[in-house]
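Only one protein chain is missing from this complex, and each of the others stays in its spot.
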Amino acid sequence: MELTSKDYKKSARKAIGDPVLQSALTGLQGRLGPATATLYKNLPEGPGLRNMAYQYRRKAVDNLDVMLTTLAENIRKQGGEVHFAPTARDAVDICLDIAAGNNVKKVVKGKSMVTEELGLNRALMDKGIEVNETDLGEYIIQLAGEKPSHIVAPAIHKTRKEIGRLFSEKLGTPYTDDPPTLTWDARQALRKKFMEADMGISGCNLACAETGHITTVSNEGNIRMSTTLPRVHVAFMGMERIVANLEEHQAILRLMSMGAAAQQIGGYVSYIGGPAAPDHVDGPRAFHLVIVDNGRSRILADDEFREMLCCIRCGACLNVCPVYGKVGGHTYGSAYTGPVGAVITPLLGGINEAGDLCQGETLCGACRQACPLQLNLPRMLLALRSKLSQGDPKWNVKPKSRWEKLLFNGWNFINTHRRVYDASLAIGRVIQKIMPKSEQMLTKLPYPFNGWTQSRDMKPLAAKTFMEQWKEKKEGRS
Amino acid sequence: MDMEKEFIKTIQTALNRPETKVPDDLFTTTPSPEEVTLLEKIRTRTDPERQPLIEVLRRVVPGLHMDLHVEESIQDVARGIEKLILEKKPEWGTKKSVVCWDHPLIKELKLTDLPNLKGIDVYTTSMAADSPRRREEIRKEVQDSFIGITSADYCVAATATLAMKTRPGHARSVSLVPSIHVAVVRQVDILADLRELYTLLKWDEKERKEGLTNNLSLVSGPSKTGDIELVMVHGAHGPRELHLFVIP
Partner (left out) sequence: MYNKKVTLFIQCLVDTLYPEVGEAMVSVLENLGLKLDCPTDQTCCGQPAFNAGHQAQARKAAVKFLECFKDAEVIVSPSGSCVNMVRNHYPELLRDDPLLLKQARGIAEKTFEFSEFLVDVLKVKDLNARFPGRVTYHDSCHLNRNLGINHQPRTLLSNIRELTFVEMKAPDKCCGFGGTFAVKYSDISTAILEEKVNNIIDSGAEVVTGCDMSCLMNIQGMLTRKKAPVQVMHIAQLLSRK
C-alpha cells in the first residue's frame, strides 16, 4: 500500500511555489465550494436532510454485518458473485484469479479510489495485463505516470498545454491546447480500449443492501462503458460503502452529487445488481463484487473513529479546505487527499507514518461545514494528534517528539503557577530587548518559533500584563 | 466461504455483537403515510397537471446541455428524428446508421417507412433467444450507429433524468455508445422529482415485482467532463448530444 506522507512539508513547499497549481486550486475552490453550499441551502427537504443522511449512514455502519450479508445474498440471487477480502493482498489476488480464469488480457477501469489504495493496477500489469484508466483525468495522469491530486478532478494540477504535449507524445496526435480537441483525442483513443477490453473494473460509490445493487456515478459515461462493454465486470467496494434502503440511498446519492460536483444528481448513475441475464442483448456475462476490509474493521471497532466510515468520498471537503487549497493533492501522498485524507490515511496506513497529515491542518472546521454528512473531521484530527502525543498500543502508535511533550510539560508548570508565569514573562521582556525590531514589532524570533517570523512580525510582550494593570487599578480604587 | 465467515466475524467483533443488538427497523417494509400520499398523487395526476412538469423540464434542459422537443404525435417525433438523422454528421465515419431499442413506442416511429431515410440502416436490438452470435452482431450495429434511439421508464422533470431499467431488447449500449442519444417518452411517464421516482421504484407494486433489474441507469444529460482546466466539454466517452422527445 502506498500511503506515505514523509515528504509532506517538502511537497507542500513545492506546491505553494507552483503558480499554475495555485491558480488551478483557486479556480476549483472558488467554483465548487460556494456552489455546493448554495445547493445545501436550497434542499427541498430542508437542511435536516443532511442530519438524516448521517443517521442513515451511521445505521448502516453500526449494522455492517447485516448490511453486507444482505447485499451479498441479493446479488447472488441475481447471478452475481461476491468475494470478501480481509486485506489488500486478498483483494488483489481475487481479481488476478478472476482475470486468469476468464483469460483477460486487457482491462478498462472506471475511477476507483479503493483500487488505488490496493495498488491494483500495478499487480495487474505485473501479470502482463494491459490496464487503461478511462476517466479523462485519471487517463491523463496515467499517461503522465503521476498520481491523482483531487478526488473528483484528478488532473487538476495539469495545464492544457502540458496535456497537449503529453497527448502528442503518447498518442501521436497533433499538438493542441484546445480542451474540446484534447477531449476528443482521448475519446478516440479510449473508445478503442473500451471495445477491446475483456474486463471492466469499477469502484462502488454506494451499495444498497435491500435491493442488492452497487452504484457507480460519473459524468463522462466512462464507468457505464467499462461496466457495459467488456464481458467481465469486477467491482471493488470499501466494506463501509453501503446503506440499507432505496429511500436512504436516494438521499445520500443526491448529497454526494452536490458535494462532489455541485450537481443535483451525477450525469450517469448506474445501479448494478448482477451480470446480464441470458435474454439480455448486452452487458457483461459475469459480475464480481469484491468487498474490501483492509484496515476498516479496526476503524469500525474504535468509537472515536467509527464516524469516519460514514464518509462517502465526495471530495466536498477538498473544495473548501484552506490547506488543500494551497498544498494540492500530491502532498498528501495517497489516493485520499485533503481533510478526508488527513484522517483516513493515518487510520489505514499508520498514524506515526502519516503524522504530518493529521498535524498539518488549522482545525478551521470548513471541512465539516462542507461535508454533506457534516462529519466532524476536526474532532478526529484532534483525536489522532492526541494519539501521537500520548501513544496508543491499540493503534501501534508510539509517542512522537519527546521534545515537544517536554516543552508542553514545562509550559504546564508555568501555566499552573501564576507567579512562575509572571516571572517567565519578566525574563521574556528582558530577552526581547535584544531581539531585532522594526516599528515596535519583533522581526526575528529564535528557534523553535522562527517559523513565525519567516513571513510575519510578532507583537512584543507588553510592559505590564492586563492582570498587573487590573490589580493596580483595583488598589488605586481601594 | 471461510474467508467470508471470517470477514463477517471480524465485523461482528468490531461491532461488539451480540451485546449490541440489530434494530428491527433496518429495512422498511411498508411505505410511510407521506409516501402513500405521494404514490396516490402520482397515480391520479392528470394531463393538465403534467403541463407544469413539462415547463420545468424546459427550464432545466439547457443547463444540462440537452435538447427538448415537445411534440403532438408519434409522427411528429418521427419527423423530428428524421431531421436529426439527415442534418447531423456521423462522428466516426461517413456512413449513417441508426440503432433502436426493441420497444413498442419506438416501433411506432416506423423510421424505415420514411422515404428520406432510404439507404440508411435502421437496426433494432432484438434477440429471439439467447444467442452469442446475435449479441456480437448487435454490438457491431450499436458501434456503427451514430444515433441511438431509446425510450425510458420515467423522465424526472426537476433534474431531466431518464430512468432506464434493463429488459430483453432494451440494449444498455444504445443510450451510451452512439454519438447522439434520442429518447422518446410519453407525458404520463414524466415525474416531478427524484423523490417521486424513488418512491415509485420502491413501493409501486409493478416496480417492486420487477425490481431494479440487473442494471438501472439514470441519465441526466449527455456525457461531459471538466477534467482539463475545468473547461466543460460535452461528449467525453458517451453521447455528445441528448435529444428528448415528449409526446402525449
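So that you can tell them apart, the chains are marked A and B in the order they are listed, and the count of residues begins at 1 in each.
The definition used in the following text is that a contact is a pair of C-beta atoms (placed from the backbone, for glycine too) under 8 Å apart; a residue touches a chain by one contact, two chains touch by 3 or more.
Here the structure is a predicted model, which means the values were calculated and not measured.
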Missing chain: touched chains present in the view: A
Among A:Leu49, A:Ala277, A:Cys364 or A:Met435, the residue in touch with the chain that has been omitted: A:Cys364
Interface with the unshown chain - residue positions in chain A: 9, 12-13, 16, 322-323, 325-327, 359-366, 368-369, 382, 384-390, 404-405, 408-409, 411-412, 414-416, 418, 421, 425, 438-439, 441, 443, 448-449, 451-462, 464-467, 469-471
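Here is the rule we use: only the chains that are shown with their structure count from here on.
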Distance between chain centroids, defined by C-alpha means - chain A, chain B (Å): 31
Residues on chain B engaged by chain A in the complex (per definition of touch): 3-4, 6-8, 10-15, 17, 20, 22-23, 26-28, 35, 125-127, 129-130, 134-135, 138-139, 142-143, 158-159, 161, 166-173, 176-177, 193-195, 198-199, 201-202, 211-231, 233, 235-239
Chain A residues within the chain B interface of the complex: 24, 27-28, 31, 44, 59, 62-70, 72, 78-79, 82-86, 90, 134-137, 140, 153-156, 158-160, 163, 179-180, 182-184, 186-187, 190-191, 194-195, 209-211, 213, 219-222, 224-225, 228-229, 239, 244-247, 249-250, 254, 264-283, 287, 291, 293, 297-298, 300-301
